[in-house]
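Can you read through this structure? Questions will come right after.
Heads up, one of the protein chains got dropped from this complex, but the rest are sitting where they should.
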Amino acid sequence: MKDSVSVCMIGAGRVGRVHTNSLLNAVKSCKVVALVDTVSETLTATANDFNISERYTSLEEALARSNFDAVVITTPTPTHKDLSILAARAGKHVFLEKPMALDLGECDQIIEETQKYHVNLQLGFMRRFDPEFVSAAQRIRAGEIGRPMMIKSLTHGPGLPPPWARDLKTSNGMLAEVNSHDWDTLRWLMGSDLERVYTEVANLKGKKLGVDTDNFYDNVMVSVHFENGSLGSISGICPCGYGYDARVEIVGDEGIMQIGELKGQAVVVCTNRDQGLITPIYRTWPERFAWGYIHEMRHFVDCILKDEPPQVGGLEGRWAVAGVLAGTKSFLEQRPVYLHEILQPA
Amino acid sequence: MKDSVSVCMIGAGRVGRVHTNSLLNAVKSCKVVALVDTVSETLTATANDFNISERYTSLEEALARSNFDAVVITTPTPTHKDLSILAARAGKHVFLEKPMALDLGECDQIIEETQKYHVNLQLGFMRRFDPEFVSAAQRIRAGEIGRPMMIKSLTHGPGLPPPWARDLKTSNGMLAEVNSHDWDTLRWLMGSDLERVYTEVANLKGKKLGVDTDNFYDNVMVSVHFENGSLGSISGICPCGYGYDARVEIVGDEGIMQIGELKGQAVVVCTNRDQGLITPIYRTWPERFAWGYIHEMRHFVDCILKDEPPQVGGLEGRWAVAGVLAGTKSFLEQRPVYLHEILQPA
Amino acid sequence: MKDSVSVCMIGAGRVGRVHTNSLLNAVKSCKVVALVDTVSETLTATANDFNISERYTSLEEALARSNFDAVVITTPTPTHKDLSILAARAGKHVFLEKPMALDLGECDQIIEETQKYHVNLQLGFMRRFDPEFVSAAQRIRAGEIGRPMMIKSLTHGPGLPPPWARDLKTSNGMLAEVNSHDWDTLRWLMGSDLERVYTEVANLKGKKLGVDTDNFYDNVMVSVHFENGSLGSISGICPCGYGYDARVEIVGDEGIMQIGELKGQAVVVCTNRDQGLITPIYRTWPERFAWGYIHEMRHFVDCILKDEPPQVGGLEGRWAVAGVLAGTKSFLEQRPVYLHEILQPA
Partner (left out) sequence: MKDSVSVCMIGAGRVGRVHTNSLLNAVKSCKVVALVDTVSETLTATANDFNISERYTSLEEALARSNFDAVVITTPTPTHKDLSILAARAGKHVFLEKPMALDLGECDQIIEETQKYHVNLQLGFMRRFDPEFVSAAQRIRAGEIGRPMMIKSLTHGPGLPPPWARDLKTSNGMLAEVNSHDWDTLRWLMGSDLERVYTEVANLKGKKLGVDTDNFYDNVMVSVHFENGSLGSISGICPCGYGYDARVEIVGDEGIMQIGELKGQAVVVCTNRDQGLITPIYRTWPERFAWGYIHEMRHFVDCILKDEPPQVGGLEGRWAVAGVLAGTKSFLEQRPVYLHEILQPA
């Protein structure tokens, strides 16, 4: 067994920084050897902050000049397929951020190539590693609330996404960029695949901010009918402004379970009885999923060291993309859309 | 100004008992003079419990023999129209439980007759009188969370509804019998009428209990698109078993608001660290809306004494029925349904 | 059995208004027939607000001119003994606010005279009627947390007490005027009398506000050793400014119980992620103990109607006064003080 994993980070933005920080400060048996970003200012700033000496503006360059076992890809979605495949062909293990790719064909290519070159492929669904979600999933599996009947999963993010993520021509919008986690959570916790979805969207804050991209939306509500007959919903708001909000509620035929809360810290203050109690809220996703981000990187490194497949791979990523595409088709065509329309197009 | 209102209770079941109790113990300037129920055991039991001497098996009989100013109608929905109109024509003020009636035609007749005979018509939307909902509504109106963008309202009731309420031939099902409050809450808190709805339903616990009535469902999820462009959802589960659950969450373009909680009492106990903290849940709707039920009766009596119209009348009842009908049509036809299809049928 | 109780309110201040409101709006089978206050502006204002026609500036005058069954005494503590005895001798049932009196001798006279004249004496410990405290007491009695080992009871009030209540020459200070409830709660929930107490006090906010009355304190911390060997504490802060805060925590040999919370309403708002969640706090004691105040008045009226003794009477009031006196002696003499020093002075 190897005793250490050397990693090349691809993407020096916000998520890239979170993962770099985890690997440097909270994961043993690994080294961050190089950083890649096409934007040189971002590259320099992040590399300086984390004291990473090897810096490249392309994965090709990194592969040519550096030596590492794995990549962590946090670049925009449209780049995922090519970067993953390039890494896989070079024999590098791949940690890939969500959403996996733009369509199912891309997902299939990534899965195929990582399998062909015998490298691990782990998707960035950190909720699968959050202690609360993990405990909840175990308790549901153990039957604590009986058979799940209805699930509601929401993700509200504080800030406006970047332009490429607002445009259905270059991304799959909020359903993909923000709600990918919810698509995965639904399947995971309900233990059933989705059968059909119906989506309503609105552009409300975006409109005030002058965002007039075709089909842009900042509010989304998805109704879900599962293959096993149960029901669900996903809702998304971005930018919501008020914090980072990710919660799930599930009712089974023997009880209810709530996962997560708005409160970010158990410090309560009141200085004005006309205002009331003040409690910190989760401000950002790295705060909310602090342990999830650490545990998923530990899992990535551990699986490589032990030569085991990760718990969350291409299949999970592909299902989330399928949900996104069905949800998007639904609001574009204003009708319920069956997953089989996406999975097995005529 | 009169100094007291005498009331005839029509319906001696659970809701009837709650209102009788409020009028007897928590509302001044009123008297409960008679009780009507077609089932003699129920009539006797409730009349004995509350020490009501005048007991009748029909409103006609009560009108003929007794003397009162107002009626409180809590009988099954199919009886609402005839009882309301009979009372109105006799010059009696009407408090009518939700849902108002089976269809919009019935609603229109009730509104017309109560107006014609100059009697008050108040609908049993007690959430409009719950201190938390009232405060929330005021704060939303005052702009505290900005323009409302997305609302989620849920009602989960503990027990299986009676047979007549499970059958679309004799009622409008759970969307009417349980979720009427949510339809009203959506319009009230969002300050907008509904434009279209999409509904998914499931029969999960009912199936296990052997309920095989056509179109029976015990889980429902409604997506809502409002006229002003905002989004919403209503969900219902009955029987949920775990308690009485009525909560609302609203996000505006400047913040989020949560109304209500599962917790029924601020008494927390832990005796076993492997089990955890135990906190009472709201077991029933009279517990959850204890103040709402009292305040709505006070309002009913006050409006009669002051000769003022109640804040929640036929219009609110009619809109809730319209929502129910649109939501039902949606799941029957498996497509989004516009409210105008219900309000102005071709 | 009588079918109605007529009441004369003695004291038109804040507590007097709360009880008047309960009797007028939430308690059946009673009438408020007269109001007494020595301050004519207060008398007129309160009588006008509640539409009470009979107004007197002394109990003597009320007894001479009016006709009633009971009195509700909410005047300052130094008047309690004389008013209670005067009412008792006239055959009127007595509801007496806490603290019962200034010393044990006064308590004994009140108890003796009410017994001699066969009238009910109920003390204003509304926590005994608060649904959460009642439920907690029952669960403790039922053994849910085992044998109680340690109890902490706190009362923090928002505003500065009136001058007479700040001076040990005219009152027993905060321990009596604010913390009387805690003294009673300790005995009630622990099921044991107090053996010794040790008290620390401080004048911190008062000093800033210029209150320099001898022995005035606005912060107090009492350690308690019970006769059965268990431990406890009472803490008081007045004025605390931030709200009305009354909570209890008890640990038994099989678990912990928390009673009450700061939160005043289940309406949570966040509009600024740097500030966090905002939840209403209980602003005042009538808000916190809304049901307690109603139920204690219902109990007072019911006991008179049924000719039964109230659950909370002179004995409970006397024990609370004994605690206050021991606690006060402790901080004056800077040593632990035994209750028997107060109960059986040498």
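Going in written order, the chains are labelled A, B and C, and every chain counts its residues from 1.
Following the convention adopted for this analysis, contacts are C-beta pairs under 8 Å (C-beta built on N, C-alpha and C of every residue); 3 or more make two chains touch, one makes a residue touch a chain.
Just so we're clear, the structure is a prediction, and the values are computed from it rather than from any experiment.
**Student:** Among C:66, C:235 or C:311, exactly one should touch the missing chain; which is it?
**Tutor:** Among C:66, C:235 or C:311, only C:235 touches the chain that is not shown.
**Student:** Given that one chain is not shown, which residue among B:14, B:208 or B:283 touches it?
**Tutor:** Answering carefully, the residue with contact to the hidden chain is B:283.
**Student:** List every residue of chain A that touches the chain not included in the displayed model.
**Tutor:** So the residues of chain A touching the unseen chain are 24-26, 28, 131-132, 135-136, 139, 144-146, 254-261, 263, 265-272, 280, 298.
**Student:** Write the list of chain B residues that the hidden chain touches.
**Tutor:** 158, 241-244, 262-264, 268, 270-281, 283
**Student:** Which parts of chain C face the unshown chain closely enough to count as touching?
**Tutor:** 147, 149-150, 152, 156, 198, 200-202, 204-205, 208, 219-221, 223-225, 229-233, 235, 237, 240-243, 245, 251, 253-256, 258, 262, 334-336
The definition used in the following text is that only the chains that are shown with their structure count from here on.
**Student:** Just knock out chain B conceptually, keep positions unchanged, and give the connected chain sets.
**Tutor:** Drop chain B and the rest stays one piece.
**Student:** Looking at chain A with chain C, do both copies bring the same residues to the contact (over half shared) or different ones?
**Tutor:** Same: when the shared numbers are divided by all numbers used, the fraction is over half.
**Student:** Approximately how many whole Å separate the CA-defined centres of chain A and chain C?
**Tutor:** Centres of chain A and chain C (C-alpha means) sit 56 Å apart.
**Student:** At which residue positions does chain C touch at least two other chains?
**Tutor:** Touching at least two other chains: 263, 268, 270-272, 280.
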